[in-house]
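Please read the structure below before turning to the comments.
A single protein chain has been omitted; all remaining protein chains appear in their positions.
Note that the chains are named A, B and C in the order they appear, and that numbering of residues resets to 1 at the start of each chain.
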Amino acid sequence: MIKTAIAGASGYTGLELVKLISNHPNACLEAVTSNSYQGKPFTDIFPSMHGFESLVCTPFDAQELSQKADVVFLALPHKVSMAFAPQLIDKGIKVIDLSADFRFDDIKAYEAVYQPHTAAKLLEESVYGLCEINRERIKTARIIGNPGCYPTSILLPLIPLLKEKLVSPLGLISDSKSGVSGAGRSVSLSTHFCEVNEAFGPYKVGNHRHTPEINEVLTKAAGETVSLTFVPHLVPVTRGMVSTIYAQVCAGVTEKQIRTVLDKWYGNEPFVRILPLGKFPNMSHVKGTNFCDIGFHLDPVSGRLIMVSAIDNLLKGAAGQAVQNMNIMFAIDEKAGLDWVQTPL
Amino acid sequence: MIKTAIAGASGYTGLELVKLISNHPNACLEAVTSNSYQGKPFTDIFPSMHGFESLVCTPFDAQELSQKADVVFLALPHKVSMAFAPQLIDKGIKVIDLSADFRFDDIKAYEAVYQPHTAAKLLEESVYGLCEINRERIKTARIIGNPGCYPTSILLPLIPLLKEKLVSPLGLISDSKSGVSGAGRSVSLSTHFCEVNEAFGPYKVGNHRHTPEINEVLTKAAGETVSLTFVPHLVPVTRGMVSTIYAQVCAGVTEKQIRTVLDKWYGNEPFVRILPLGKFPNMSHVKGTNFCDIGFHLDPVSGRLIMVSAIDNLLKGAAGQAVQNMNIMFAIDEKAGLDWVQTPL
Amino acid sequence: MIKTAIAGASGYTGLELVKLISNHPNACLEAVTSNSYQGKPFTDIFPSMHGFESLVCTPFDAQELSQKADVVFLALPHKVSMAFAPQLIDKGIKVIDLSADFRFDDIKAYEAVYQPHTAAKLLEESVYGLCEINRERIKTARIIGNPGCYPTSILLPLIPLLKEKLVSPLGLISDSKSGVSGAGRSVSLSTHFCEVNEAFGPYKVGNHRHTPEINEVLTKAAGETVSLTFVPHLVPVTRGMVSTIYAQVCAGVTEKQIRTVLDKWYGNEPFVRILPLGKFPNMSHVKGTNFCDIGFHLDPVSGRLIMVSAIDNLLKGAAGQAVQNMNIMFAIDEKAGLDWVQTPL
Partner (left out) sequence: MIKTAIAGASGYTGLELVKLISNHPNACLEAVTSNSYQGKPFTDIFPSMHGFESLVCTPFDAQELSQKADVVFLALPHKVSMAFAPQLIDKGIKVIDLSADFRFDDIKAYEAVYQPHTAAKLLEESVYGLCEINRERIKTARIIGNPGCYPTSILLPLIPLLKEKLVSPLGLISDSKSGVSGAGRSVSLSTHFCEVNEAFGPYKVGNHRHTPEINEVLTKAAGETVSLTFVPHLVPVTRGMVSTIYAQVCAGVTEKQIRTVLDKWYGNEPFVRILPLGKFPNMSHVKGTNFCDIGFHLDPVSGRLIMVSAIDNLLKGAAGQAVQNMNIMFAIDEKAGLDWVQTPL
């Protein structure tokens, strides 16, 4: 049994982690920490969990966590993670961090969009937890920077095509759409029901801080600088994410070549589904699962490739991928706790 | 391993049954039948199930089903069930029928709201599958009439109080609210997105055909005629059901007595949660689970009791209770396949 | 031209008032006040109003308002209204207050659920602005206590039947359902999109502070103490309200008598629609209008009467009724600015 703890369990990602661990055949949950709810039962935060989880929230205490857990999931705000992670690593605990603090290779890229980094050494050591791409390095990692939801939905379809030189690294676009849970559980006018319901539009056009995370990884895959145009939109649904990606194929590339490459990379992957010709992903098909669905269409005349990916932003885009990372780190079945059938309806 | 089959798998209840069986540790799915989709893979109907279920839909054939399955779930329209059920029972197969065809004790009550019954013998034998109430008889039943969603949400809170003479059988009211999946997957203007979205109202006021089903069971519990006033409403959500029930307590009955009785009846039940004083159920707390949550408030001056129950109409109100019935019939852990944590968010 | 001002224009009720006055043939808007947005254009709060309204928000200043306006709508929190209203009345300005501060006849009833009242004299003078019922007194009022949305939806159907002794004042129940805009625009976890979406349930069971407002008016209508059981529920829609009301008719009362009385009271009312037999109101039928739709069903055997009313909580339940009150107070066409066709879809 892998003993786990969750720091920052009062948000939506925390809730998903609690549920995933509850269902996990090889892991158990030993502690949940929460600043705002310390001393209160977890079911005070989420009454739906009554009967499933009886833990009481504690304040974060690295010493205490290190005695209880083999691995700690940090579902904390950016900046808080980098303060807590080193304390845990020092005590020999593995860390899977769901904030942006340990996702970057280039500390300057991080600091340009977030803030000064106070754990540079650990950042250098950390592995970007995009499971299908970095599996080997994840196996031996002490600390994982769990990818953002937008990056996951964009990187999985694009990396193979860039690596295999099927699409041009120039002029890439991702028109992405996210459910509201991606904005977290903190209250704000922008997540007020009456402001979001029956509404739809883009936000942070031209300066979303996920862009550098995406570009750093794509650049590595392409072997040359990639500067993707990224426009996020808010959809009035609770969970789900779709990215519609536009790329130019390299001269002569056919629909069949693209399919062959995607099948080669993902044909045996348990959590990536390449859809048949003419079928496209939908948020509703992956809701409640750890899947990333990918469909595509190539206009042979213009060479314009349209790829569409869908994930559940809280699962493959956050808690699900985090558990998948844990499974890899602890050398158990990668599907453990993630292969049951959720409620897409 | 219990071998199961589902007849009529192309509706929402069929989908839920497929998912529940897929997750079930002691049951497997051997066949799915569908008139409209015969010859097609189940994933053509529900693309979200790709990777979970590879069965191809067949037409209904009692002979074939009897060779494959120990128990058949009938997720068929009323009237079709009563034609198919006897064929299966004759071949020694157990049947759990999710239509209204085998729910009534009184054949005349059934015929008054539905149509002439063509399997009267079997109707007489069938057991009403309200698990918490009829568990003993379910154990040995060959055929189960799985309760309707509205009746389940009303009967579970009321039966103990009527049996124990805490509330008057006169003047009972249930103001009930259902998500849209309760109307099934057939297309009609009344389930068109634009007609339901941002809308709310009652329907079938004064003549919903679930009323006789409710009254028959309540009358048995009370030992005298009960004629509950029932008003169903449609809520613009996919799944969930809440019943707000109004009753008059018998002279001198206290809040504590009511709690004591509910605790006695349900304290050890795995799928009924009696909420603490001042807490009330919400569709979102039970979505994706087999729970029935019950909360209540007693106005000591007027003796007016307000009870609120919530279920997932597709689970405790249909497929979940059906699997619970199967577990009881086959003498396995009643919680098997139903105690994992779903996605309430 | 009636010159109007709106104090507290940054909430949803404020927005509706601004829109209604913009469309009004006999009224114009001279000032909008807002504490949090003072100095900012109104379109900063509501970008949709760009091109319709160019006013800049000012702080509340009775002196200034009195020079600009003939009437001021107070869309302020309870308690703030009672501080501001006397200043305006003193300067000869008419006031329509949308808070609870001037709705009660009995100051003790107000103080029991809100707080000490600091403008007792004015409270005594104020008229409860339920237009169809109090039209004569509204004509000459200096200050109006504009009814709450729940009370409006319950009082309009019940008052005629109580006055004419068709239903018993005992055992009245209103099971009411409101859209989320009823909770206002302030941020809180309870109006977070992900908490409300795909959810449904009751709140404040047994102690909602609209109950005393309802009971005071019903008691006056019935000529004896009425103690209605009121349970509000939250529906995941932006706007709309439905009340399902249960009453016992007096001995021998028929469906026809009820219809006759309702037709007598409301047959010539421009904003009340009595639906034909077998038809029932829906939030979607009144959305964006000032209508109150009323339908009913009488079970002749039990004498149980089911009445259903629907209003737009922001219009007939707030801003629409406020403008209707203004029209009456200023002796212009009561329908002015309210009889155009909105967007029910």
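A few notes on this one:
The criterion applied here is as follows: contacts are C-beta pairs under 8 Å (C-beta built on N, C-alpha and C of every residue); 3 or more make two chains touch, one makes a residue touch a chain.
Just so you know, these numbers come straight off a predicted model, no measurement behind them.
Only one residue from C:8, C:171 or C:288 touches the chain missing from this view: C:288. Note that of A:158, A:235, A:311 or A:326, the residue touching the chain absent from this view is A:235. Screening C:22, C:87 or C:260 against the full complex identifies C:22 as the residue touching the chain left out.
The chain not shown here touches chain A at positions 171, 173, 175, 177, 179, 194-195, 197-203, 205-206, 227, 229, 231, 233, 235-240, 242, 244, 246, 248, 280-285, 287, 295, 297, 299, 301-302, 304, 306, 308, 310, 345. With the whole complex as reference, residues 12, 15-16, 19, 22-23, 46-52, 181, 198, 238-239, 273, 279, 282, 284-289, 291, 314, 340-345 of chain C touch the missing chain. Listed for chain B, the residues touching the missing chain in the whole complex are 12, 180-181, 185, 187-189, 191-194, 196-198, 236-238.
What we mean here is this: only the chains that are shown with their structure count from here on.
One inter-chain figure worth recording: chain B and chain C are separated by 39 Å, centre to centre, where each centre is the mean of the chain's CA atoms. Separating the CA-averaged centres of chain A and chain B is a span of 37 Å. Centre-to-centre separation between chain A and chain C, using Cα means, comes to 46 Å. Shared contact sites, meaning residues of chain C that touch two or more other chains, fall at 194, 197-198, 236-238.
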